[in-house]
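The complex is shown incomplete by one protein chain, all other protein chains being positioned as in the whole.
We call the chains A and B, going by the order they appear; numbering starts again at 1 in every chain.
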Amino acid sequence: MAIAAVFIAKEPKTLLVESIILLAALPLLRMGKDLLHSLRYYWPMVGLVFIIAFFSFDFKVALVLAVRLFNLLTVSFIFFRAVSPEETGDALQKIGVPYGLAFMLTTSMRYVPLIGQKIRHIIDAQSSRGIDLRLRLKNVGNFMALLMPLLAQSFVLADELALAMESRGFGRKGRSSRKHYRITFLEYALLLSALTLLVIFAWWERG
Amino acid sequence: MIHLRAIRYRYPHTGWVLKGVDFSVKDSEYLFIGGANGSGKSTLAYLFNGLIPHFFGGTLQGTVTIDGLNTLEKKVFELFSHVGLVLQNADAQLFNSTVEDEIAFGLESLGLPGGEIDNRIQEISRTLKLENLLGRSPATLSGGEKRLVAIASVLCLNPSVLVLDEPYGDLDWEAVERVRQALLEVNRSGKTVIVIEQRMDNFLHDSTRCLILEQGKLLYEGAPQSAHQVLLNAHLLPQYSSGRNGSPGKEPLLIAQDLSYRIKEKEILKGVSLELMEGETLALIGRNGSGKTTLLKHFNGLLQPTSGRVTFEGEEIQGKAPSELAAQVGLSFQNPNDQFFKYRVKDEVMAGPRILRKIQEDWLQEIWQVFDLHELLDRSPYRLSEGEKKRVSLASILATRPKLLVLDEPTSGQDGRFREALATLMAELKNRGFTIVIATHDLDFAQATADRWTVLHDGRVVGDGAPQALRSDERLIRLGALPPPEEDFTTSS
Partner (left out) sequence: METKKVARAVILVAIAVALSPFFIPVGISKCFPAQHMVNVLSAVMLGPAYAVAIATIAGIIRNMMGLGTLLAFPGGMIGALLAGLVYRASKNIYLAGLGEVIGTGILGSLASVWIVAPILMGKAMALATLMIAFSVSTLGGTIIAIIALHLLRKGGIWEP
């Protein structure tokens, strides 16, 4: 899968608007809704690039650039959605990334919800004594009231986590691994179609 | 066999935390270790599996031997198949993405082959009845289930000694019972079990021997039965004074009418109605997950009910931001660390009033006095003991001088001495005319401090009235909302 992404990343060399159709068709299969959700992280960049390009060149260049950026982001989105953290961790280990890194990836996924919960607790606790932490400009000065309790508790949590890891043998040489992820049929199919598309686009570009 | 010989220990930047501790633990013993906050209980736990000194550093004098191995000479991972440690904080203990991976982690560390690991997982989940949890993420488990999984993740390594640091913390009586049975089972299978707790409850009597720690020294060593008097004398079992006075006013301060609250498809509150009189102290009682915290959050607008309404002094609070209501309703949560963001206690307490522009010098003076904070004002709140932290966080809520004080699990993680002091403090606040609501499953504390109980069960109010009467109410006990009466060798007067 990782290889496919590298290939795909080259793909937007083609200045083809058609690619958007292909790419839009894919998310409709399963991930349309999620994509809409994370669109709010896309549009500032896409919009910005469009505006700047519009002023420095012309409308056509701007449009092409914006569409290309959008495609790039969408492809990466689909890629990241398709893999699970365990798979990624496992794949990373296979290609020789140290166990520590793969461990960091899977374990931090586990702690994201917990930290999110801590953040909510802190906001509740602070607003209960008059410190407003809603996302408003006038509350910027109160941001530390969220950050400091969060960091202080996180360091304690990190130390306790280190204890737990240590007392269950983290860092001991000669670990075994119980699971082996196999590449499924679907993933082969995805990989194949990505490669095909790539070849087509590359050929188109030349012609 | 574990032998501790003349142990003195200090962390890198502290004074002596253990000051000459000497004892042995025999095979297949069930040892209970109790003591106040900061008496050195967790420190002792870290000694058992070599985390002290290998992980913490510091200065260790004396020797610790486990099954004949000197912990100084062995690495932590050479010891972890002899001594399994279940930590106080379950969220730190469970760091994998599924229960199955959690149990497998230690086995993988040992380098066992895959098939063997699968067998052990099967075996352990059968013994602890965790089969249907294997695929779940630890984050979704209840408190009691988390404990059991933590125990499984350590027990599968087949250690001869199992050490548990506060396994019953924050669990309700039902969950306590489940964990307790599991531990008795483990002990019956021939393993040594060491339970470290500051809550002194019935489970003290599961042990065959009991140690009580006081400021880094052994205060008591012997049979659990005779520990009772020692604990009472040391106020580690709280002795609440029963003389409560003052009659609640006639005016209702806060009224909740038919509150329902739903998250996604899940109904958490199902038509809760409640009337709170001015000057009264009310306790919300209920099992883990019965909806206590959720209900409290409706009192100051942190949550908006799906249906129903809340009025405070006759005014509906719907639509008001919690930070605006803070001058009327002060809500203090379980974890004081959620609040601290200044590096001096004084600034910390004054943060709320400063933002609300409601600083009254004379009121602050009273707060310093009531909460006994004069000594602490210039200290860093992060560096206080747990009891002091709790006091500072309560003070910072009261600093805005709200009429209603709401406390969520105020005794969680606190020792008997603090609970006693807090009960006195609450009586003092009541005398000053504050209306107080506490949510807790510490029934003795609730009985000592509250005039009235409201019992929540599964999102509904199932009982309301005088504590004495509710506690012996057959219907509530059968429903599982309140525990069956305890055997008489425990609890305070």
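Convention: a residue touches a chain if its C-beta (ideal position, glycine included) is under 8 Å from a C-beta of that chain, and two chains touch if they have at least 3 such contacts.
The shown structure was predicted, so the numbers you read here are calculated from the model rather than taken from an experiment.
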Chains in view that touch the one left out, judged over the entire complex: A, B
Residues belonging to chain B that touch the chain removed from view: 55, 95, 340-343, 380-383
Contacts of chain A with the absent chain, listed as residue ranges: 34-35, 37-38, 41-42, 44-45, 48-49, 52-53, 55-57, 61, 65, 68-69, 72-73, 76-77, 80-81, 83, 85, 88, 100-101, 103-105, 107-109, 111-116, 119, 135-137, 140, 143-144, 147-148, 150-152, 154-155, 157-159, 161-162, 165-166, 170-171
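In this section, only the chains that are shown with their structure count from here on.
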Chain centre separation (chain A, chain B; CA means) in Å: 37
Chain A - residues contacting chain B, complex: 85-86, 106-107, 109-111, 113-114, 118, 121-122, 124-132, 134, 142, 144-149, 152-153, 156-157, 160-172, 174-179
Complex contact set, residues of chain B against chain A: 46, 49, 51, 55, 76-77, 80, 84-85, 87-89, 91-93, 95-97, 104-114, 117-118, 137-139, 153-154, 157, 297, 300, 302, 321-323, 326-327, 329-333, 335, 337-342, 351-353, 355-356, 382, 396-397, 399-400
